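Just one protein chain is left out here, and the rest sit where they should.
Chains: A, B and C, in written order; residue numbering restarts at 1 for each.
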Amino acid sequence: MSVGVSVRPFDVARVRADFPILAQKIYGRDLVFLDSAASAQKPRAVIAAMTEAMERQYANVHRGIYWLSERATEAYENARDAAARLLKAYDRSEIVFTRNSTEAINLVAHSYGRGVLRPGQAVVISEMEHHANIVPWQMLRDAHGIDLRVAPITDSGEIDLVSLARLLEDGRVGLVALTHMSNVLGTCTPARRLAALAHAHGAKLLLDGSQAIVHRIVDVQEIDCDFYVFTGHKLYGPTGIGVLWARHELLEQMPPFLGGGDMISSVSFARSEWAAVPHKFEAGTPPIVEAIGLATAIAYVEALGYEAIAAHETTLVDHALSRLSSIPGLRIFGHAQDRGGVVSFALEGAHSHDIATLLDRQGIAVRAGHHCAEPLMQRLGVESTARASFGLYTTKDEIDALAEGIDRVREFFA
Amino acid sequence: MSVGVSVRPFDVARVRADFPILAQKIYGRDLVFLDSAASAQKPRAVIAAMTEAMERQYANVHRGIYWLSERATEAYENARDAAARLLKAYDRSEIVFTRNSTEAINLVAHSYGRGVLRPGQAVVISEMEHHANIVPWQMLRDAHGIDLRVAPITDSGEIDLVSLARLLEDGRVGLVALTHMSNVLGTCTPARRLAALAHAHGAKLLLDGSQAIVHRIVDVQEIDCDFYVFTGHKLYGPTGIGVLWARHELLEQMPPFLGGGDMISSVSFARSEWAAVPHKFEAGTPPIVEAIGLATAIAYVEALGYEAIAAHETTLVDHALSRLSSIPGLRIFGHAQDRGGVVSFALEGAHSHDIATLLDRQGIAVRAGHHCAEPLMQRLGVESTARASFGLYTTKDEIDALAEGIDRVREFFA
Amino acid sequence: MFEDLRDLYQEVILDHGRRPRHGSRLAAFDATARGDNPLCGDRIALWLKYAEGGAIERVGFEAKGCAISIASADLMAETVAGISDEEARQLAAALQALAKTGDAPIVPEPLAERLERLLPLAGVHEFPSRVKCATLPWHALLAALTGRENATSE
Partner (left out) sequence: MFEDLRDLYQEVILDHGRRPRHGSRLAAFDATARGDNPLCGDRIALWLKYAEGGAIERVGFEAKGCAISIASADLMAETVAGISDEEARQLAAALQALAKTGDAPIVPEPLAERLERLLPLAGVHEFPSRVKCATLPWHALLAALTGRENATSE
């Protein structure tokens, strides 16, 4: 093992001790939680930060001229700094807090889509997007006359770059909106190449980082993308908060999305003037306590270190692929070169729901269904898959438990 | 004192013990928190429910076929029941969870405003609305050709019903959107009369209950309104969650607002079909933990009982009005017959910011500014006011402290 | 290990789930409907043919779904053959109650025996996330009976 500050041994037992829920018994069995890609569990530090915020320094933010409100405002704006630091944003004013990834993408679809893109221009998505990165663009297409183009994926589950380039060729594409990591296939997409490709054709790039940010270091300056979104609850943070990062000049250009308090500079009945970015996009009382929780989650992940996290995860994925692929009748979806901690599979003779129910009775939580990616299911020729996904706290033993659990499912339906 | 189950003595000392933050010292002094109208403090039960949700039964909702997700889904949907019960909704499917009141009103402005109202129709608001109930309608006006009409208020701070009726006369008004209680003047508006008036002219009624729900029992069936919105953080609940109630048939009629997961019934690239209400309006991972916290806040308020709460509050308001109005140079804004626990004032020779800073140093938190109601400030002929607002935990002693504090401010600037 | 799952996956369910007897489209039919469970991707299409006297003669279906939903669809096809629309509605209501509560409601005599054949589906009530699997085919049936095109089991 190499010696150095940057490579810390990743102590999964210590990490697990930080997550109270992992002590939970399910039907009398140890909880094996393999659904972190849907939503991750929360470390004690996040829960404590939220509690502390509500017990000791809670008040509404931004307009209060008193101690509690000043403390809450400071904590809320510090959360913006934490998100800016995490993404290597150019500036804290580029961080807009939303409810979740879905709202962040909708914000771009409304504000950039209706406010900056012109009818006749096109948006490109891919076959492996989450509904959150499909439906807002369909609504934009139907309301605003935007052409919606779909980049195919290869059989190994990667973006087909040649086809993507062809979709961009006519120069009418204003925005490319792609996942940075598939929540079904685990595929990590080549962000820098995508940005270069989009820019070469005059298009902006939005990356849906809902999954990627959990597994990989993200540097929006290095990637050189234009929009990046993620959601707090998958990054070991609270529900009710998400992040939109966008280049300052784009945010300046975009009209506001929701109207209300805090996003205006002045209001009269005749006309309102908008506040400076990012406030222009944050109408009403924001998720204050959730922002504080998110800042703590970010600090938690940073303290463990993305290098260590990625190394841990690679071990898990390799182990899972080797264990699962030796199960007869089991088919794994997605064989990308660069992949994160998500493994989707189908089992001959057992529907994914039945798999999930039978695993549940063994204490093992996996997800079954279309994973909010119906078009991808169609591409794969299935209605649904079962999916195991891994977090900081996942162990190789848990993956063994999954493999054994699947064996029992096979026997049950044999 | 009358004897009976419905009249419980309201024990403010016991209530205060439920709110951990009230033990906080500010500059070495007891905290006198008089800014509940901006955001209320949270009782221990709410904080504990959120902690418990994250420590023992957390998972993403709706699509998980395993124990934790089933528990979380149940808790989330139970929160919908709690909100439905609170508002006396006809049906739980009429409750849509949003981020806050602001988003709830924006949802209606987008979805009902652009989807159902036709250009040329009008929306009526009043002079005493919060920006949250002004700006979305301005944006609708500018984007969709809707006429925006403003009902004046009387000098005592009540809706001018005669003028309102005149605004409705031509039958072009599709929606009347009014506050149920002013966050500046404390005025409670006559909801039933407003509903009858709106309906008589073929208009729907939206009530902004952000303040009212904290102080008064609300029965949407009895009021006979069409939309009702409130925000969790003012009702002793978490940030990051709000409620839109609307009649089932209106929700059915309205196109979705945000697109993404959970709000669809099927997605293909050609076209998506929407889920049934209320899910059609809840895109993406909802504020799960916040919904659970809100349900607990609702239960907390219900356990104290609105009758007792209102009685306590009336005592406080009467006491405040009598104490403050005897201070030389102090002017109180708003003299409605029916009013809740909010008192705005100005002091000769001292700007509201200076008042707030000087009170803060005495441990007293009040709000100063335009209270997100700039048009109302103009109507009152001021730029800003200072505002004291009361919660369950407010005591007469605290109001005395405020009055004494203001006396010191006067001396300071004399 | 799966003792408590035997309630859910009774032999009858496993058998009908594996080898549905009515799992095919009818060439000639009088009514048809589709059903979707938006939350998990289950789908069913069914076709319904009436006999001379007006009773349901046959039901055929094509479904993508789990053991429970296929078995429920197949048992539905079996139990509604030979009864009237109104009786089929009553049976559907009874099945929905059964799946949600685990208890069989009281039904008129001629249906009682049919409902009994559906009892193996009662176990689903302990699995809240699976109740919809059992009820989806019946939603589609109701849709076909009232001439609607789509049903969702939400």
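Here is the rule we go by: a contact is a pair of C-beta atoms (placed from the backbone, for glycine too) under 8 Å apart; a residue touches a chain by one contact, two chains touch by 3 or more.
Treat the numbers as computed from the prediction; the structure is a model and nothing was measured.
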Can you list the shown chains that the omitted chain is in contact with?
A, B
Of the listed residues B:77, B:354 or B:400, which contacts the missing chain in the full complex?
B:354
For the chain left off this view, which of A:11, A:74, A:170 or A:252 is in contact with it?
A:74
Kindly note down the residues of subunit B that lie in touch with the hidden chain.
27, 349-354, 357-358, 361-362, 368-370, 374, 377, 383-384, 408, 412-413
Residues on subunit A that touch the omitted chain in the whole complex?
62-66, 69-70, 73-74, 262, 264-266, 273, 275-276, 279
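Quick note on the criterion: only the chains that are shown with their structure count from here on.
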Based on the touch definition given at the start, go ahead and assign the chain network to line, ring, star, complete or other.
complete
Taking each chain's mean CA coordinate, subunit A and subunit B are separated, in whole Å, by 31
I'd like the Å distance between the centres of subunit B and subunit C, where a centre is the mean of that chain's Cα atoms.
46
Compute the distance, rounded to whole Å, between the mean C-alpha positions of subunit A and subunit C.
38
Flagged in subunit A as touching 2+ other chains are 27, 353, 357, 368-369, 374
Multi-chain contact sites of subunit C, meaning residues that touch two or more partners
39-40, 127, 130
